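A protein chain is absent from this complex, but the other protein chains hold their places.
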Amino acid sequence: METDTINNSFKSEEYFINMGPQHPATHGVLRLLLTIDGEIIKKVEPDLGYIHRSIEKMCERDSYQQIVHLTDRMDYLSSHINNEAVCLAVENALEIEVPERVKVIRTIIDELTRISSHTLWWGVMGMDVGALTSYFYGFRDRELINDIFEETCGARLTMNYNIPGGLMQDIHPNFVKRVKEFIAHFKTKLPEYDKLLTGNIIFQKRTKGVGVLSKEDAIAFGASGPVARGSGYSCDVRKYHPYSALDKITFNEALHTEGDSYARYLVRIQEMWESISIIEQLIDNIPEGDFKVATKAVIKLPKGEYYQKVETARGELGVYIISTGGKNPHRMKFRSPGLSNLSLLNHITVGGKIGDLVATMATIDIVVPDIDR
Amino acid sequence: MSYFSDIYHGIRTLLTGMGVTGKYFLHSRKGAITQQYPDNRDTLKMFERFRGEVVMPHDENNEHSCTGCQKCEIACPNGSIEIIWDRQVDPETGKKKKLIDKHIYHLGMCTQCGLCIDACPSDAIKWAQNFENAVYDRSQLTRVLNRPGSKVRAGVEE
Amino acid sequence: MTNQELQELITSWFSGPESAHLEFTEEGSQFLNLSIDPDYLHELMSWLKTNNKTSFDYLFCLTGVDWGKELGVVYHLESTTHRHILVVKVQTSDRENPVFDSVQDIWPTANFHEREVFDLFGIKFKGHPNLKRLFLPEDWEGFPLRKDYVDEVNMVVK
């Protein structure tokens, strides 16, 4: 990028480091241009676009059924929730009421997705602060969820299980049994997560008071999800704009007010417990019924604008469809949680050390394809 | 005083952490989650819904049930399916009928979204559970799904 | 605040609502839409943010739109205290050099989103401190999300 201007604006002892796009802590292909004085970070400038595929442009040529599978490839760790966002937007536009069964199944898989994403994040968080073992423990538990997905949806990551109007297939007969097994297993493992990392004095020293984000800044920078909730901004879309079966269940919104990396960490750990409780409320009460309602082969949305918010594992995903009445959207915008959350990175890491930057990035929990789209 | 309680607290939390890993170390014999992949090929079975690649099942008479309606081709977001078809006279009814010549599937472009199989009205294509799809030449990823000489099963209508 | 009250309040801020091309509509959208002349955009936005009755402090979506002839930007605003939502739209028919006021001094989150819009639509934002391409390389020609963008090599048109 503009190395020359950066060089010219250097003070005497500052220097410039290129962190990424191939760097273990940037979780993919994010490039950070760091201006550093010794170990102290003076400026962080993200350079994006290494995995930009222009999904929004591709959506403009695809039919609404086809758009769904593109959203798998944005935030691939909460692919089901992304799928659901598009489907909900289309269903709301067409004024289709999906069966109760679909709503419940969608919510269960949403929460499983959230747990799966958070377990991966937990493992990677441990790895970023130097505890490599947590990575394997996180993946061990995540593997069980992936098996459930594979059995029911056919794929482990890019599931594409939702279609406008319902689900692609009914749940597998083993689904309920396996989910219950997983919940029982995971309830014994979550306390271990706490023993291994949460309580650990080194981990607390590394994260407490690091990357502090005030509530006002969280709102101003458009933060959402665990990042905003770690700062005390109550923004859970599941609470304020409930979708699918979320209006029938009770759960607490994980909220911490410290705003540091440790608070964001605790929010995610607590969210896993909440997700378990949501699944437990629903798993025994999956109503009988169809798994989809018939839609036309060619879906045409009425002229207008449709906005659908959902809460992915990373925050608020917005799907904004502008339709002119045709079979393709005129404009499709994905408001990705990652881009807004990343935009505050410079704000909260300046003045910290390189180690702080890594810990903060881990708790912001970015998924680069979600930012680049 | 908090100085010493800090030290005590710190050491205690560290030992707790070591307890967790130590427990797994002792159980490592049977607790290992590693799948020794190429060795367990025989026992490794994918779930029945697993999306490996699109195949067209043929029965013992070398007949499939693809009518050439092209719904899968339209449903595919990536253009991975191409159907070359022809109108031929059906020898039984004597009417002209749409028959497939080649059902071409580009595995290299497929994103395993499953829309084609969802769209197929006659269940002519389905998912195969094989997952070792790597080949040495990209052209091998383009496959013709209907076998040579196969024809559509009688009674399968569009 | 209900949409009706919002509408009345915002209208009352302008001495001549017609000169600002203030238009409210709820048609074809679940939110209250407000379109305004670009010249008055920054003024309106800072009022919306600072006024205690509206206090739209959360800009959750900033979208560039190519309406065919006009280029526009759509701002989705939410108030974290009152929990009401407002959609503000601006557009210009100048496709060569479209300029709007930057709102990144009101909501810092707009910094990245405006860069994204600049990158993909070529809409410039006056007062933006770091307006350069966000995703695409510096030397990229054209603005891909515009409807008239053509790239015969990389774009697959169905």
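When the chains are written out, they are named A, B and C in that same order, and each has its own residue count from 1.
Going forward, a contact is a pair of C-beta atoms (placed from the backbone, for glycine too) under 8 Å apart; a residue touches a chain by one contact, two chains touch by 3 or more.
Everything below uses one rule, namely that contacts and distances are computed from a predicted model.
Only one chain is not pictured, and the protein name UniProt records for it, out of "Pimeloyl-CoA dehydrogenase", "Urea ABC transporter, substrate binding protein UrtA", "Hydrogenase" or "NADH-quinone oxidoreductase subunit H", is "NADH-quinone oxidoreductase subunit H".
Remark: the absent chain touches shown chains A, B in the intact complex.
Of the candidate positions A:R53, A:R140, A:K215 or A:K327, contact with the hidden chain is made by A:R140. Of the options A:V29, A:I51, A:L157 or A:I202, the residue whose C-beta touches the omitted chain is A:I202.
Contact with the chain not shown here comes from a single listed residue; of A:I51, A:I269 or A:I354, that residue is A:I354. Although one chain is not displayed, chain A still touches it through residues 15, 17, 23-25, 39, 126-133, 135-137, 140, 196-197, 200, 202-203, 205-206, 353-356, 358. Of the residues in chain B, those that touch the hidden partner chain are 7, 14, 17-18, 20-22, 24-25, 28, 31-34, 36.
The rule is simple: only the chains that are shown with their structure count from here on.
If you average the Cα atoms of chain A and of chain B, the two centres end up 25 Å apart. With centres set at the average Cα position, the gap from chain B to chain C is 42 Å. Within chain A, the positions touching two or more other chains are listed as 62. On the side of chain A, the complex with chain B involves touching residues 62, 65-66, 68-70, 72, 133, 136-137, 140, 143, 147, 150-155, 158, 160, 163, 168-169, 172, 192, 195-197, 199-202, 297.
Across the complex, chain A is touched by residues 9-10, 13-14, 16-17, 19-21, 24, 33, 46-47, 49-51, 71, 75, 77, 111-115, 118-119, 127 of chain B.
Interface of chain A with chain C (complex): residues 1, 48-49, 52, 54, 56-57, 61-62, 92, 217, 219-224, 233, 235, 240, 302-307, 309, 316, 318, 320, 322, 330-331, 333, 335, 339-340, 342-344, 347, 372.
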